[in-house]
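Of the protein chains in this complex, all but one are displayed in their positions.
Chain lettering (A and B) follows the sequence in which the chains are written, and residue indices restart at 1 in each chain.
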């Protein structure tokens, strides 16, 4: 018994010390699911010989980074939402990256003034409508109209994508108006907020509702999915507020950790991610809008047409995040 | 004179043991303490905002969810154990272990499968609409699984085996003469069960119910899937939404205290009962059940197995058949190896620690002896992610100290020794599932008659000798069950391993989670089946070897 114990302990200890990172490696803490970014990483390793190590978690990466402090092995952080980037910055976990390559690739309004974070892709918060409704021109504000009572589906109001949307409403209309709007939307919900963005499109397909809020790239992915294609076929994708301020957009992004041990390799990876090649992959594989000018959207995404994006700064949206959350609690949006 | 020396050495031993045990307890308790400590700095404003808006509803949902799941689990697990023990159920030999299998089914998985099946867009409702030519949801009524009630049933379906297993063991240790005695006093066997057997197995029911309660309240993924907002929702909202870790910790502390309160209350209200019979029940001869009754009991047991295991497994198999290929299989074997590796180590460590704690309780003369067992069990009631956060907060500073010390001695700084390693993952599993090992072994130990131990002592055996020659052989079934339960739980565990793991380290649960979170369980069906199968191996092996 004791012998086995010692062996087990020894095995445990040896497995502990496998962390030593060689010079030609780069370590990534990712909020994005690996299979979404792995194609890019593989390409990068192929071209540079630098190995990419990934840990993925949807929650808590910022805390892990903070606790590990100066000894953290993390070089790069990938997020799926602006608020995570701002959070990392607020906690002083990032360092500025001054690279002409990156600055040249990303428009100024999609990166931090101090070069601490950078967007990689943008995505629109669309309103999907049932095909049976025909063509509709919608504003986010319209979701509170009484005529849509019992016809709207959405995922949890607390999901970062929805919170960012509400935050943009606060920025445009103020707190009181936004609360009114939220109450109206809640009143119109066909069912308690649940599931994810694809689930809402499915619900339209099943006649449970007529309108749903969802990100743009899901539409593309569903069309490419054997089973989900029928759901997507039941809806139209609409870009809201085209007659006025434009559609709300969010970004996925990247940043370099403050204590990144492999800065050179990290910089190489970051520059690669904004390269034409990687941006093209983002566009094709993930159906997102590339940030780099001149990179073509995927043919499918392109077929949805041009749209006007809300030019509200990402920092402003992040600033109103807390207010948005409190309003969602206040109107008991999810209950 | 010699004896005095022996006495003196004994007290040094006592002190050393005390220190060692305290250290172990403290290590396991650390995340809880860190959580409390960080919670103490929660700003009042956010808390009062939550209280004025959503918290009362969350709290009421939490209480109801806990209550429902515990009651349903007691109903499922208790009744099936009673039926199997007292009635000649068809297929009892298989049911004995089949009823354990739902444990191998992760709750988030079964939640996904069942919502998929019963949703408006699911197979069942589609079939009904096609058959009866209904057009829209307004044409008919169908139960909504995404409700508090639905969540309760589904969670109970995978947690009831705890109740079943512990109750069955307790029943088998009861003296069948008790029922005969009650029968001789003119009480029918069924009422005898109510008046004699149930009070006697109450400690077992209570232990299993508290395990179920803790697991339910710590759950997040499943209730989120059912769109049921509970206290854990508030914990995640405050942490991820409001970026307020302190309030999240404060809420988690409240949750923990809530569980603690219920468990202590139950223990206080329970009188000390010592079932000390080694008899294997011949109880089935006592009953002359009505045919209908027997039919019902048989159907009840089989339905539980079907709903909790066979049906979800079948759904997974169909998906796997449609979507998987051999390349995926080889990838999954590697990942599965990781899962077995960490779960196996965690189960072994938890088992050894539980032995230490339970025997300390049994042997030590200090008033402190109860505490290690109870305190080391607290981790079970902490949601996995909160626990992972607390562990990050624990390991971080320790890693810093290690580096500072290394620097002080002019050594190369070793970097992170604990954070982001397999050690961290195993430690999290042990903290999280210690309660299961503790509870199982402690129940087992309480069923060993005191006189056996006294006899061993009078024959000259010291503590370690008694442990080796009397306790451990007699406890073998309990030890195996404890190991198995921790192993299966660790295989399924998700949030802690997600957040604490090293680079490029996937387990089956993290792999499936990625796919589920992207609505692509079909792709992960094979992995899910592997989780279930790896969970099955020990159950089947144990059943063959030891008649669990």
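One rule holds for everything that comes next: a contact is a pair of C-beta atoms (placed from the backbone, for glycine too) under 8 Å apart; a residue touches a chain by one contact, two chains touch by 3 or more.
Note that in this section contacts and distances are computed from a predicted model.
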| item | value |
| --- | --- |
| "Menaquinol:cytochrome c reductase cytochrome c subunit", "Cell division protein FtsX", "Quinol oxidase subunit 3" or "ABC transporter" - which is the UniProt name of the missing chain | "ABC transporter" |
| Chains in view touching the one left out | B |
| Among B:329, B:470 or B:537, the residue in touch with the chain that has been omitted | B:470 |
| Residue among B:111, B:153, B:251 or B:456 touching the omitted chain | B:456 |
| Residues in chain B touching the chain absent from view | 3-4, 6-7, 10, 278, 449, 451-452, 454-462, 465, 469-470, 473-474 |
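What we mean here is this: only the chains that are shown with their structure count from here on.
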| item | value |
| --- | --- |
| Of all residues in chain B, those that touch chain A in their complex | 49-50, 53-54, 57, 120-121, 135-137, 146, 224, 226-227, 229, 233, 236-237, 239-243, 245, 345, 348-349, 352, 385, 388-389, 392-393, 395-396, 399-400, 403, 413, 415-423, 426, 495, 498-505, 510, 514, 517-519, 522 |
| Residues of chain A defined as touching chain B within the complex | 5, 8, 11-13, 15-20, 27, 33-35, 53-61, 63-64, 66-69, 71-73, 87, 90, 156, 158, 160, 163, 192-196, 198-199, 202-203, 205-208, 227-228, 321-322, 325-326, 329-330, 332, 334-335 |
